[in-house]
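For reference, the structure discussed in these notes is given below.
Heads up, one of the protein chains got dropped from this complex, but the rest are sitting where they should.
Note that the chains are named A and B in the order they appear, and that numbering of residues resets to 1 at the start of each chain.
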Amino acid sequence: EDFRISDFRIEGEQHTSEATVRSLLPVKVGDTYTEQTGEDIIRSLHASGFYENVLLEQNGNTLIITVSERPVISSVSIDGAKVLPNDAILKQMASMKGGAATKDSELIVQGRDNHSHDEKLADYESGSNYNTSAALASTGLAKGDFFSQEALQRALQALHGAYQEQGKQGVKITPEVQPLAQNRVAIKITVDEGTTTRVKEIDFVGNEVFSDRKLANQIGLTDGTMVSWLTKSNVFSWEKFSQDKARLEGFYHRKGYFDAKVDFDGVNREPLNEEKTREKITITVYEGKKYHWGDINLVGDTKDVPKEQLLKHLKKLKKGKLSDNAALQTALGNIRLDLQAAGYAYANVDAKAIHKDDGTLDINIELAPGARIAVREINITGNNKTRDEVIRRELRQMESATYDQKKINRSRQRLNQLGYFDNVELLAKPTANNDQQVDLDVAVAERSTGSINVSAGWSQDDGLVVSGGVAQDNVFGTGKSASVSVSRSKVNQNANLSFIDPYFTPDGVSMSYSLFGSNYNPYKSNSSPRSYKITRYGGQVMMGIPITEYDRINMGLGAENLKIGLYPQSPVRYQRFVQENGDRNWIYKGMASWYRNTTDDAYWPTSGYQTSLTADAGLPGSGIQYYQLGHQNTWYFPITTRLTLMLNGQIGYSGKYGKTKELPFLYAQSGGGLGSVRGFESGTLGPKFYDTTCYTNSSGTENCYANSVESYGGNFAANANAELLFPFPGMKDSRSVRLSLFADAGSVWDNKTYNSGNYSSTNLNGTNGFYENTHKSTFKNELRYSTGAALTWISPMGPIKLSYAYPLKKKDKDQIQRFQFQLGTVF
Amino acid sequence: CTPKLVEKLPYYKLPVIQGVPLEPKSVLAIQAGMTREQVQLYIGAPLLRPSFRDTQWDYNYEVLRGGKVKESRNLTVYFQGNVVSRVEGSALDYAREQIAQQNQPQQEKKSWFKFNK
Partner (left out) sequence: CAAKGTVDKEAQKTQNWTIDQLYNEARNELNGNNYTRAVTLYELLRSREPDGRYAEQAGIETAYAHYKNEEKEKALAAIARFQQHFPASVDMDYALYLKGLVLFDEDQSFLNRLASQDWSDRDPAANRQAFYAFEELVKKYPQSKYADDSRKRMSQLVDALGGHEIAIARYYAKRGAWVAANNRAQRVIEQFQNTRYVEEALAIMVFSYKKMDKPQLAEDAERVLQKNFPQSPYLQKDWVPDDMPWWRYWK
C-alpha cells in the first residue's frame, strides 16, 4: 500500500557508502512510495552493478532498504593457457572494464545510463558474437570491479569460444572463486588446453560433377601437409572456412553452375577419438545444374543515367556463353556504382534468374534507384595535427552537392596517396531530419610523416662522417613539405634545401623550389683515392600541373654549376672531359615529365599502377648539351588480401647534341643497387675499363698504366623487377613492416665495341686487357640479374629499405654488394 | 608568378558541383497552392535555406570549373504562409526542353527552329 516516505534507512552496505546508495535512489524524502517506485529503486540499484539483491521493507513512514553487495574482486589469475598468453586474456578482461567504462561514460553523455549493468554488457557483447577477443573483453572481471556470477559465466563461455577458434576442441576450463575477508573474492581460472584438434579426414557430400580430390584442391583446409605445423592448415576454424566457402562457390560458378552453394550449417565436425584430438570434416555442397546465359535485360527506371552506359557492363555476359555468377555479381556492382555516382546513394540492383529447362538462364536485372541524395555536410575527424583544409581539398565530393560514389572512392584514394595517414574511412550517414540528405564522415588515422635524423660515423675511406637533416611531409599540418639536410665527411660534403607546396593554387598546381651544393673529392679518401674532384651547386624550380584527375605534368627550370678539378694523374676519362668541355660549366637545365598514379596508397600500394615519362636536358647555351629520356611503369596486383605482386619496368636513354661531341659520362645512364639490380654496387652496371692514367714521359712517348676497374655507364639502360610483398609474419595487420622476395634484371650498354688493347688517345676503345677479346657492349652482354629478399620499414625516421640479394648472372670484376641499405627519404 | 597568374593556365580543374539536378517531371509538377510538405515530396528539401527569409525555397544546381560556370539551373519556390504562391527559375524551361526531347526524339533529330523561350 502507498505511503509518504518520511525517512530512509539503509542497511547491509559495506564497500559502497550510504551516500552512494542515496545518490542512486530515484526517489527523495517526501515522495509517495508506490509499487512502481519500489520497482524503480530495485532496478536502479541493480543497474549500478554493485548489489546482488535489494530488499525493501516498510516501518511506519521509513523505508528500509537492505542491500547485499556483490563481492569486490581482489585478484584474477589464469594459468595453464599456452595458445592464448595469460596476460593477454587478463588485459582483455581488464580492458573491458575500461572499454565498457568509456562506453558507460558515452552512455551517460547520451543519457541512456539507466540500463542495468548486465544489459549494458549484453548489448556491448551482442555486437561482437564472432569476434572472440571482443567477446572475451565484455566480461568485466578486473581487479577492483564488483564480481557477478553472470560476468564469470560470460568470461568462461568467451574463453571457450576463443579456444575452439584455435582448434582446441578438448579444452577444459575450471574457475575457482575463493572468498576473502571484507567481502572480497580471488578468482583463479585453470585452463587445460589439451592437444590441438587436427583434421584427419575431409569428405564432400552432394558433389556428383567434381571429385572430392578436385574440390579438396580448391580449399585451404587440408588433412595435414608437410608444412601444416606452421600454416596450421589442418586446424579447422570458422573464420578460415568462410574463405574456403567463397573459393568453392567461385570454383563452381566459373564452371557454369550458377546456383551452386555451400553453407555453414552444411558442415559437420565429428571427433574421431574421445580426446577430440582428431576430427573429420564433412562439407555438403549443393551443385545445381549447369547453365548458359539466356537473354539478360535491364528492368526499371534508370532515371537520367543513360541506359547504354549501364548495358556496357553486361557486354561480357553474352547469350549462349557459359554462365558465371561471379561475373554477374561484378556487373551488378558496376551498374550500382554508376547509379550511385549519379546521386542515387541507396540504389539497389538485384538479378532475378529464370531457369529455363533447355539449360539457359534469363536474367532480369531490376533497378530501384530510389531518391537522388545530396551530401549536406562533410565532417573530418581524427586529424590532430593535419589542418582540416589539407584533407578537405583532396576530397572530390563537395558539401551541399549531389552524392557521387565514384568521387568518394577517388577521395579515399587521394587521401591515401598523400602518405600522411595510416588509414582513411569515408562513411555516409543519413541525416536526422531528412532522408534525402546524408552527412559524410571522413575518419583519418594520422601517421608520423617526419623524419629527423642526425648521424655521425667513421668510415674507412671517408673519415669522420657527420650528417643531419629534417624532412617533414606535413609541416605543421599544412600539407606542405620541407626538407633541409647537411652532411660532411672528408671525401663528400653536401647540403640540400627543398620546399614543396602541393596546393599553390586551389586546384592543385604544385610548386617546388630546391637549392643544392655538393663537393666530391675521392682524392682525399685513404682506401681508394682517385685523383679528381667534382663540385656542383645550383637550384631549380618545378611546377606540377594536373591535366586530368589522374595525370600530372611537371615542368621545371634549373641552373647548375659543374666544376671538375684534376690532379696530376687524373683518370683519362676526366682529362678528356676537361679537354673537351672545359673544367667549369654552367648548365641550364630544362625538365619535363608526365606522371600518372592510380595506386591505392603512398607507402603500401596493393593495387593500381604508376607510369612516368621523364625528360631533362642541358638546354642550348649551357656548357654541356645533353638530354636524358626515361620511362618507368610499376603495376601492383593484389593476389590475396595480404599478398601483393609488384612488377616494374624501366628504360632510359642519354644522348648529346650541339657542340658536345661525346656524351659526358656524368650524364650517362647507370644501373645497379636499390631501385635497379640489387646485389650490384650502385652505378656499376655497364661496360667496364681499367681506369687508365697516361702521361708523356721524358722521351715524349705516351705511357699509360691502369690501376682500378671503373664503369662509366652507357647510353642505354633497361631493368625489370618482380617483387612479392607480404606482411612481416606474426605482425599480420601492422602497416609499418613489409617483407618481400624479389628478382631483378637489368643492363646498361652503349653498343660500342671495345678491344682489349691499351687505351690511348689513338685507341679510345682500348680497355687495357679488361676484356680478353673484343667485346661489343650490347644488352645481352651487359645483362645482370639477381634474386633475394628485402624488408621495408616505415620507421619514425622515415622509410628504410634493407635488401639482401644473390647475383645469379655476374661476370668477374663486377662489384658485388649483397647487403644494401637505403634510408627512404634520401635527400 | 603568383597563384592568381598560374590560376589562369588552362589545366585540369575539378568540376565543382553544387545542388542536385532535379527530375524534369517533378519540377513541372510544382503548382501554386501546394503545401511545403507536398513540394518536399516532389523535389526534396532545399539545400539552401536562407535564415533571414523563409518565404522562399531555393534549389540551384550549378557546375563550375575553375571559377567559370559551366552549367547552371535554378528554381525558386515562393510561399504565402504555408502555401506556394509562385514558382520561377531557369530549371522550368530546362525541364520543358527535356520533356519535349524525350517525347519525340526519333523524328526530329535536329530541330531547325528554336523552341520559343
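FYI, a residue touches a chain if its C-beta (ideal position, glycine included) is under 8 Å from a C-beta of that chain, and two chains touch if they have at least 3 such contacts.
Quantities reported herein were computed from a predicted structural model and do not represent experimental measurements.
**Student:** Quick one: say which of A:I10, A:I41, A:L314 or A:M398 touches the chain that got left out.
**Tutor:** A:M398
**Student:** In the full complex, which of A:Q157, A:T284 or A:T478 touches the chain missing from this view?
**Tutor:** A:T478
**Student:** Footprint of the hidden chain on chain B, which residues?
**Tutor:** 2-4, 16, 18-19, 47-48, 50-53, 58, 60, 62, 64, 67, 74
**Student:** Spell out the interface residues on chain A facing the chain that's missing from view.
**Tutor:** On the chain A side, contact with the omitted chain comes from 14-17, 19-20, 22-24, 48-49, 72-75, 85-87, 97-99, 101-102, 104-105, 108-109, 143-144, 182, 184, 376-377, 379-385, 387-389, 392-393, 398-401, 475-478, 480, 482, 499, 501, 504, 506, 511.
In this text, only the chains that are shown with their structure count from here on.
**Student:** Please name which positions on chain A make contact with chain B in the complex.
**Tutor:** 303-304, 343, 371-372, 374, 376, 396, 398, 400-402, 404, 434, 436-437, 504-509, 543, 545-549, 551
**Student:** Flag every residue of chain B that touches chain A in the complex, lowest number first.
**Tutor:** 3, 6-7, 9, 11-14, 16-21, 23, 44-45, 47-48, 66
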